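Structure, as structure tokens:
As you look at this complex, bear in mind that one protein chain is not there, while each of the others sits in place.
Chain IDs A, B and C follow the sequence of writing; residue 1 opens each chain.
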Amino acid sequence: MILETTQQALQALFAGAVPANEAEAGAPRDNGVILRDYQKHGYHLDAQVAANQLLAAVTILDQGGFFIESITGVDWIKENQMEVIYDFSRYDFDPCRVVIRTRVPRDTPVVPTISTIYAGANWHERETHDFFGIKFEGHPHLVPLLLPEDADFHPLLKDFKA
Amino acid sequence: MSAPIQLRPDETFLLNVGPQHPATHGVLRVKMQMDGEYIVKAETVLGYVHRMHEKMGENRTYAQYLPNLSRLDYLGALGYTHGHVLAIERAAGIEVPERAEYIRAITVELNRVASHLFWFGAFVMDLGGFSPLMYAIQDREHILDMLEAVTGARLTYCYYRFGGLYNDVDDDFIEAAKRFIPRMRKSLKKYDALVTGNIIFQKRLEDIAPVSAEMCRKYGATGPVARGSGINFDVRKNEPYSVYPEFDFEVPVYHECDSMARYKVRMDEMEQSLRIIEQGLEKLPGGPIMTEKKPKNIKLPVGDFYQAVETARGSFGIRIVSDGDKNAYRLKLRSPTYSNMHLFDEACEGMLIMDALAFMGSLDLVIPEMDR
Amino acid sequence: MGGYFSEIFYGSKSLLIGMGITFREFFKPTVTVQYPYQTLKMTARYRGHIELLADEEGNPKCVACGMCQRACPSGCISLDSVSVDVEVDGKAKKKKVLSKYDLDFTKCSLCGQCVESCNFGAIDFSKEYNLASTRKEDFHFNLLQRLKRSEEKNT
Partner (left out) sequence: MSLTVLNVIAAVVIAIAFAAANAAYLVWAERRGAARIQRRPGPNINGPFGLLQPPIDGIKLMTKQLMIPGGADKILFMVAPVLAMAPAIMSFVTIPFSEGIVARNMDIGVLMIFAFASLGAMAILFAGWGSRNKYSVMASVRAVSQNVSYEIPMLITAITVIMVNGSMDLKAISLAQAGGFWHWNIFPSLQSPLMPVSFIIFFICSLAETNRAPFDLGEAESELVAGFHTEYGSMGFGLFFMGEYANIVIGASLTTLLFLGGWGCPFGLFPGVWWFLLKIYLLIATFIWIRWTFPRTTIYGLLNLSWKILIPISLFNLLLTAGLLKVF
């Protein structure tokens, strides 16, 4: 039930035809909402949005009563892109795990912060900044959290050499 | 009861709690801006035992990464390894024999009881009562003995394998587990009388440190912290995995939102875990413990896989981004205490330091799990 | 006012119940093991550090294939082999013989991947747990030497 409403709400962010399943999405995929096979992937909805749509997408989830599970990044070095992945889930018995992802250029990895919507995103964003150097615009306190205070390296980048 | 007092943010001092402090149970640091004994503002500093497990996940094969998972949460390690093997099995499409899944559930629940027991002892010790810790450790020792006889380790287990188990349980284990359950129930009654009913204990926890359900949602708190705030959320029920749908158990939920509610949730959870173990031992089917159709070197298909499990501390998630290689391209560990601790900063404002540290104890922190 | 007195009453009662419990515990026997004087027997599946196993002739079963070395997540096993001429059925043959098998126990996480990966049953866990030292070097085990020593002891 919540799955369909969330899917529709997220789909409204995209104008025109967007891929609705994995097969249509192609690789590298275009922005849009995909229904995933829960048995295989472990989550239901997979929405790839542009960085400027992020706040709108997260607001939809916040209004839908989702809680924030985690935020992480992936360094796609071959495609010269950086991906930020947001995991959301629900407390009730209508399981619906939503993944919001956004891709930004690797050289200028900047996405808006969602800590204004979800206070708990604060540490997750700081951690992602630690590991990938992704900048979260508007974050109140973007200093290293898990790495030392003076760390200027980003260990999860694929070209990181210790 | 802490009366509402007017805090003076202009006349404060900075209290550095940790990284070496008896209440933080490890190396956690909280910078507290204090007005007398009241906390005006707190900032948690993490990372003192950060080991970059996620990078190790990229450099090691999936099988080689197995021992890492038990180094996250040293008190409830089996829950985390369970999440890892389930994630790989889901992604690679490996079928697990039923007997193996039952043994996994039994051992995970035993480990959960052990973890909660240790938390119980340490929590009461935070409040100044020392003897319950010793009683709790005494009971926990029985569990560790059982698990040691099966897995060969006491804390950092490496027992589950993709598609099954390292080795089978024997009759001794089943007997020991059956003996343990009534013993543990008796102990739980003792803890109830000695600690839960104690007026000093109640006064210290009741109405202290309220965490609203909305706050839990914003911070992504899970596990007993969320259940103590009236949220009926347990991954075992909400998103059933393994053989948990086969078991008849309840999810204890309390609506008081205070430290006492979080305490009671965990105490009740021990009883529910005992029920699961009881049923598991009864239903334990025969058969193999390892699937035969298992590739020697596991390679996952290209894609993005997520698996959530309910560990002793909350919902643990593991995300594997695979590019088809024998290593993960990216491996993210979502640790529950990381989110649970995050709300501490906001929730402890205006609290007495005494209550704040009791609140911290009620969050059930394991620092290596938080720092990863 | 009634709440005031009932709280005092039930509070005191709960305290007395607690004291009753600790009083009973006082007279129960102790449960601890006096470690250096008493020791526990390790269970059959206890995982100590690994050890080489010998065949009937007292030589290591290991064929120096290096599977364990590759399986180890921490890279704590290093082994080496030499080729020796042996006579099998009257014909001279080259055979790989284990010449070195070192375990750096400081890195080992006792996961058991090496034992599982071994196709020849040449390594197993030892039951040793009294391992303590102030020097790291004490945990660089020469397993080949250990095997020789234990074989000598047995004969």
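Note that a contact is a pair of C-beta atoms (placed from the backbone, for glycine too) under 8 Å apart; a residue touches a chain by one contact, two chains touch by 3 or more.
Predicted, not measured: the structure shown is a model, and the values here were computed from it.
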Missing chain: touched chains present in the view: B, C
Residue in contact with the excluded chain [from B:Glu58, B:Asp73 or B:Asp126]: B:Asp126
Subunit B residues that touch the omitted chain in the full complex: 1-3, 13, 15, 21-23, 34, 36-37, 124-131, 134-135, 138, 194-195, 198, 200-201, 203-204, 352-355, 357
Sites on subunit C contacted by the missing partner chain, in the whole complex: 8, 15, 18-19, 21-23, 25-32, 34
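As a convention for this text, only the chains that are shown with their structure count from here on.
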Chain at the geometric heart of the assembly (C-alpha centres): B
Separation of mean Cα positions, subunit C and subunit A [Å, integer]: 43
CA centroid of subunit A to CA centroid of subunit B, Å: 26
Distance between the centres, which are taken as Cα means, of subunit C and subunit B, whole angstrom: 26
Where subunit B touches two or more other chains, by residue: none
Interface residues, subunit A side, partner subunit B - complex: 39-43, 46, 65-70, 72, 74-75, 85, 87, 89-93, 95, 97, 99, 118-120, 122-123, 131, 144-148, 155-156
Subunit C - residues contacting subunit B, complex: 7, 10-12, 14-15, 17-18, 21-22, 25, 31, 43-47, 71-73, 109-113, 116, 125
Parts of subunit B lying in touch with subunit A, wherever the complex brings them together: 46-47, 50, 52, 54-55, 58, 87, 90-91, 93, 216-222, 226, 231-233, 237-239, 303-308, 315, 317, 319, 321, 329-330, 332, 334, 338-339, 342-343, 346, 371-372
